[in-house]
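Only a single protein chain was left out; the remaining protein chains are all shown in position.
Should a chain be cited, it is by its letter among A and B, assigned in written order, with residues numbered from 1 in that chain.
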Amino acid sequence: MTRFLIRRCAQAVVVLVLVSIIVFGLLHLLPGGPARAILGTHATPSNVAAFNKANGLDQPVPAQYWHWLTGVLSGNLGFSYQQNQTVAALLANRIPKTAFLAGVSVVLAVLVAVPVGLYQAVRRNKADDYVVTTVTFVLYSTPAFWVGLLLVDVLAVRLHVFPAEAPQGSFSAILSHPNAMVLPVLTVTLVTIAAFSRYIRSSVLDELAQDYVRMARSKGAGQGVILFRHVLRNALSPVVTLLGLSLPFILSGTLITEQVFNYPGVGLLAFNSATNQDYPVLLGVVLVVGVATVAGSLLADIAYAMLDPRVRYTTAGGGSR
Amino acid sequence: MLEVAGLRVDIRLRRGAVHAVQDVSLRVAAGETIGIVGESGCGKSTLGLALAGLLPAPAVARGSIRLGGRELVGLSESELRAVRGAEVGVVFQDPMTSLNPTQRIGAQVGEALRLQRGASKQAARDAAADMLDLVGLPQPREQLDRFPHELSGGMRQRVVIASALICEPRLLIADEPTTALDVTTQAQILDLFGRLRQELGMATLLITHDMGVVAGHTDRVFVMYAGREAETGSTTSVFETPEHRYTGALLGSILRMETAHLAPLATIPGRPPDLTLELAGCPFAPRCPAATDRCRRDFPAVTADGGHQWRCHHPLTEPAPSSQAREASS
Partner (left out) sequence: MSLENVTAALTEPPGPAGEAAGERGARLRLRAFADNRLAVAGLVVVVLLTLFSFVGPLLYHTDQIHTRLTMETLPPGPGHPLGTDNVGYDQLGRLMAGGQTTLEVAFGAAAFAVIVGVLWGATAGYLGGIADGLMMRIVDALLAIPALLLLLFLATVFRPSVVMLIIVVGLTAWLVPARLVRGEALSLRNREYVLAARTMGVRTPTIIYRHIVTNSIGTIIVNATFQVADAILVVAALSFLGLGVSPPATNWGAMLSDGLNYTFSGYWWLTYPPGLAIVVTVVAFNLIGDGLRDAFGLSARLR
């Protein structure tokens, strides 16, 4: 277990370094280089030269990377000249909002998808499995923004149950309008459920086909014992990994949803930065989200290792606890 | 103890039914070990599942299976559940996959006792430790809290056997229990079956494709081909005077010390027939060197000599039909 942890953390560090290189690379990939990207297209050549000198951009690339990386590590994610704010400040304002939207949705999605997937697997190829499978299948195949706007059309415009626009303002202002959060959360949740329940159904079906299930049946175990005492745990531990792996997927869904509902989160920030070519902000978002994903999948792997005795014990060289 | 009469198992698929077991009858007395032998796909595993009440949904059993006087065919799922584990224990082929990877050994061995006898956790644990001791696991108490992956294949198979026998069932069905193990471990496990039978007195059904496994470890042999009985009898008589030509071919495919230098290891040419078709005649005829028109036309009736019986028109103890007779139709 300890060896596994060390190995896995070392991997995560390597991935983080690569993420930072990618973001740094993207900044340099821009036409005109980072100075133009940061100062905007109207900067004069002398402005650019002064900026380059001030930020060490006239030095060789590795030195620039090192300069940039140490800055990032000390919390300096750059400065947005368009918004006249540090990127860190902009992100600090937005991150809790996106984390809230994504977090609530994922929790709800898991709470629904697990029983639904389990039910589907048990009722495999019966009429109700077909119905649920069809619904999730179609939902899975529908663009997330359309799901959101259909919900708006029905629940906001026609039935006037929930507001069509997400709450604005500070994080606490958002929390004080739970009603307005319903549709954004519902959108992300539905899209996520569609992906998850499909996975969970497959996962449970895979487990039900295992030899140990037949063995348990031969010992007189009924459907309930097999499902809850044997299959569930084995089928759900990969779900933990799934959660880690699908963080980018969930964040993509969140980004689209923020755009649909004009929800002031990280996604909307990234989108607006992209349209305004405010690259320091856009790349700041890329970096932060990349780091969050790496951390998320690391946590997921550790949780998986805790759940699966095969990983928990073998690498620790050990017998019983 | 176990009486099977006219058992048929059809597996219904979209492309028609597979007649996996056809008209099989056999009896096993308490404390007796019978070997069910045949190539893969001959229906021997399906027979085992039928006897354990474990047939998968599209399979339907007809005929009669009486265990200790009680009819199993036609029982509901919940009635069958009470039989499984309590009256019949099953050991499957692969000990690496037969155990739940995330459950401790103790819980898995004691599971049947808890389910069938309502034993308390502690009682099941104690019984499991005793059972692990009986099947020859060193330090049984300490094994209870281990996970399957911490044990070797042979040890895991002992755990599987222990969990199948914890309720002391009347019948143990072992489906290729040693196929996935190395040769030394195979011998140990087979000896273990012999010892357990003496101590617990259950009837054992040893399903295998390997005549060598049957030889030293069974009282009687039941040779199956294409879902049907080919030959039954005491192990000694079947090995000494095999009658069915299929049994002869199976015996020819195991290496014998005294003949190994004389003849190369024989293999049986061809493949077993498609079990979705209704067969006329002897199912082995297409692969049988001695097949005649009669073999292709009529399914052979049982010929019996005491406890030894076979279904073959041209048994090995009679002279082979002339080549003229064999080629008549083709």
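Annotations for the structure displayed:
Here, a residue touches a chain if its C-beta (ideal position, glycine included) is under 8 Å from a C-beta of that chain, and two chains touch if they have at least 3 such contacts.
This structure is a prediction, so every number in the text was calculated from the model and none was measured.
Across the complete structure, the visible chains that the omitted chain touches are A.
Among A:Ile6, A:Val138, A:Val161 or A:Leu175, only A:Val138 touches the chain that is left out of the view.
Considering A:Thr187, A:Ser203, A:Ser218 or A:Ser237, the position touching the chain not shown turns out to be A:Ser203 (whole complex).
Taking the complete complex into account, A:Leu26 is the one of A:Leu26, A:Leu232 or A:Leu299 that touches the chain left out.
Considering the full assembly, A:Val14 is the residue among A:Val14, A:Leu111, A:Val161 or A:Met306 that touches the omitted chain. Looking at subunit A, the residues touching the absent chain are 11, 14-16, 18-19, 21-22, 26, 29-31, 137-138, 140-146, 149, 152-153, 157, 198-199, 202-203, 205-206, 238, 245, 248-249, 251-252, 255-256, 259, 270-271, 274-275, 277, 282-283, 285-286, 289-291, 293-294, 297.
In this text, only the chains that are shown with their structure count from here on.
Remark: subunit A and subunit B have CA centroids separated by 52 Å (rounded to whole angstrom). By the touch criterion given at the top, residues 52, 54, 78, 81-86, 88-90, 92, 94, 97-103, 111-112, 115-116, 142, 145-147, 149-150, 160, 163-164 of subunit B touch subunit A in their complex.
Residue ranges on subunit A touching subunit B, taken from their complex, read 210-212, 214-222, 225, 229-230, 233-234, 237, 307-310, 313-314, 319-321.
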